[in-house]
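Below: one structure, written as C-alpha coordinates.
Missing here is one protein chain; the remaining ones are kept as they sit in the complex.
Moving on to subunit A:
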Amino acid sequence: MFDDRSPIYRQIAEQIKGDVLRGVLKADEQVMSTTQYAAYYRINPATAAKAFQQLVDERVIYKRRGVGMFVDAGARQRLREQRRERFFTDVLDPMLAEARALDIPVADIVARLQQHSEPGDAR
(Lines give C-alpha, C1' and ligand atoms only; values in the text may rest on other atoms or scores of the structure.)
Protein backbone atom coordinates (compact mmCIF):
# COMPACT_ATOMS: atom_id res chain seq x y z
CA MET A 1 0.00 0.00 0.00
CA PHE A 2 2.63 2.53 1.06
CA ASP A 3 6.17 2.43 -0.15
CA ASP A 4 8.59 2.02 2.71
CA ARG A 5 10.37 5.25 2.11
CA SER A 6 8.86 8.69 1.70
CA PRO A 7 6.74 10.16 4.51
CA ILE A 8 3.48 8.27 4.83
CA TYR A 9 1.39 11.40 5.28
CA ARG A 10 2.55 12.70 1.92
CA GLN A 11 1.64 9.43 0.26
CA ILE A 12 -1.84 9.54 1.78
CA ALA A 13 -2.35 13.12 0.65
CA GLU A 14 -1.25 12.21 -2.88
CA GLN A 15 -3.65 9.27 -2.96
CA ILE A 16 -6.62 11.35 -1.94
CA LYS A 17 -5.69 14.02 -4.46
CA GLY A 18 -5.54 11.29 -7.09
CA ASP A 19 -9.03 10.14 -6.12
CA VAL A 20 -10.36 13.69 -6.37
CA LEU A 21 -8.67 14.18 -9.72
CA ARG A 22 -10.10 11.00 -11.20
CA GLY A 23 -13.54 11.80 -9.79
CA VAL A 24 -13.57 8.81 -7.43
CA LEU A 25 -14.18 11.35 -4.67
CA LYS A 26 -16.74 13.92 -5.81
CA ALA A 27 -17.33 17.52 -4.77
CA ASP A 28 -18.79 17.78 -1.27
CA GLU A 29 -18.51 14.05 -0.77
CA GLN A 30 -17.38 12.95 2.68
CA VAL A 31 -13.92 11.41 2.98
CA MET A 32 -12.96 8.74 5.52
CA SER A 33 -12.17 10.01 9.00
CA THR A 34 -8.58 9.98 10.24
CA THR A 35 -9.34 7.10 12.58
CA GLN A 36 -11.02 5.05 9.85
CA TYR A 37 -8.08 5.78 7.63
CA ALA A 38 -5.59 4.82 10.35
CA ALA A 39 -7.33 1.53 11.09
CA TYR A 40 -7.79 0.64 7.44
CA TYR A 41 -4.21 1.25 6.44
CA ARG A 42 -2.66 0.33 9.82
CA ILE A 43 -0.98 3.63 10.39
CA ASN A 44 -0.75 5.98 13.33
CA PRO A 45 -3.78 8.31 13.56
CA ALA A 46 -1.44 11.30 13.99
CA THR A 47 0.12 10.47 10.62
CA ALA A 48 -3.29 10.32 8.97
CA ALA A 49 -4.27 13.58 10.67
CA LYS A 50 -1.15 15.24 9.29
CA ALA A 51 -2.13 14.22 5.76
CA PHE A 52 -5.64 15.58 6.20
CA GLN A 53 -4.30 18.83 7.63
CA GLN A 54 -2.14 19.26 4.54
CA LEU A 55 -5.19 18.67 2.35
CA VAL A 56 -7.18 21.24 4.31
CA ASP A 57 -4.33 23.75 3.92
CA GLU A 58 -4.29 23.11 0.18
CA ARG A 59 -8.08 23.47 0.02
CA VAL A 60 -8.57 19.96 -1.33
CA ILE A 61 -10.91 19.12 1.56
CA TYR A 62 -12.72 21.15 4.21
CA LYS A 63 -13.83 20.35 7.73
CA ARG A 64 -17.36 20.51 9.04
CA ARG A 65 -17.09 20.62 12.77
CA GLY A 66 -18.48 17.51 14.39
CA VAL A 67 -19.47 15.98 11.05
CA GLY A 68 -16.30 15.18 9.18
CA MET A 69 -14.28 16.16 6.17
CA PHE A 70 -15.55 16.77 2.66
CA VAL A 71 -14.12 17.35 -0.78
CA ASP A 72 -13.87 21.03 -1.66
CA ALA A 73 -16.08 21.89 -4.64
CA GLY A 74 -13.23 23.64 -6.48
CA ALA A 75 -10.57 21.06 -5.63
CA ARG A 76 -10.76 18.97 -8.78
CA GLN A 77 -10.40 21.98 -11.04
CA ARG A 78 -7.49 23.37 -9.03
CA LEU A 79 -5.70 20.02 -8.96
CA ARG A 80 -6.17 19.66 -12.69
CA GLU A 81 -4.56 23.03 -13.31
CA GLN A 82 -1.62 22.18 -11.04
CA ARG A 83 -1.13 18.77 -12.63
CA ARG A 84 -1.40 20.17 -16.15
CA GLU A 85 1.57 22.39 -15.46
CA ARG A 86 3.50 19.45 -14.07
CA PHE A 87 2.47 17.10 -16.86
CA PHE A 88 5.07 18.43 -19.26
CA THR A 89 7.96 18.49 -16.81
CA ASP A 90 7.06 15.30 -14.93
CA VAL A 91 5.67 13.10 -17.68
CA LEU A 92 6.55 14.39 -21.11
CA ASP A 93 10.13 15.54 -20.59
CA PRO A 94 11.36 12.24 -19.11
CA MET A 95 9.59 10.41 -21.95
CA LEU A 96 11.35 12.53 -24.54
CA ALA A 97 14.68 11.97 -22.81
CA GLU A 98 14.08 8.22 -22.95
CA ALA A 99 13.08 8.48 -26.63
CA ARG A 100 16.27 10.37 -27.39
CA ALA A 101 18.35 7.71 -25.66
CA LEU A 102 16.59 5.07 -27.76
CA ASP A 103 16.94 7.10 -30.94
CA ILE A 104 13.20 7.28 -31.53
CA PRO A 105 12.37 10.24 -33.79
CA VAL A 106 9.86 12.74 -32.44
CA ALA A 107 7.83 12.23 -35.61
CA ASP A 108 7.23 8.59 -34.62
CA ILE A 109 5.97 9.71 -31.21
CA VAL A 110 3.65 12.27 -32.76
CA ALA A 111 2.31 9.67 -35.17
CA ARG A 112 1.63 7.28 -32.29
CA LEU A 113 -0.12 9.99 -30.30
CA GLN A 114 -2.36 10.85 -33.26
CA GLN A 115 -3.19 7.20 -33.71
CA HIS A 116 -4.22 6.96 -30.06
CA SER A 117 -6.30 10.11 -29.69
CA GLU A 118 -9.93 9.73 -30.62
CA PRO A 119 -11.38 12.44 -32.87
CA GLY A 120 -13.50 13.65 -29.96
CA ASP A 121 -10.42 14.13 -27.79
CA ALA A 122 -8.91 16.85 -29.92
CA ARG A 123 -9.45 20.12 -28.15
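Everything below uses one rule, namely that contacts are C-beta pairs under 8 Å (C-beta built on N, C-alpha and C of every residue); 3 or more make two chains touch, one makes a residue touch a chain; residues count from 1.
Definition applied: contacts and distances are computed from a predicted model.
Colleague: Between "ABC transporter ATP-binding protein", "Sodium/panthothenate symporter", "Carbon-phosphorus lyase complex subunit PhnJ" or "Anti-sigma factor (TIGR02949 family)", choose the name on the UniProt record of the chain that's been left out.
Modeller: "ABC transporter ATP-binding protein"
Colleague: Which is it among A:Val24, A:Ala39 or A:Val91 that touches the chain not included here?
Modeller: Considering all chains, including the one not shown, the answer is A:Ala39.
Colleague: Kindly note down the residues of subunit A that lie in touch with the hidden chain.
Modeller: Contact residues on subunit A toward the absent chain are 2-10, 35, 38-39, 41-47, 50.
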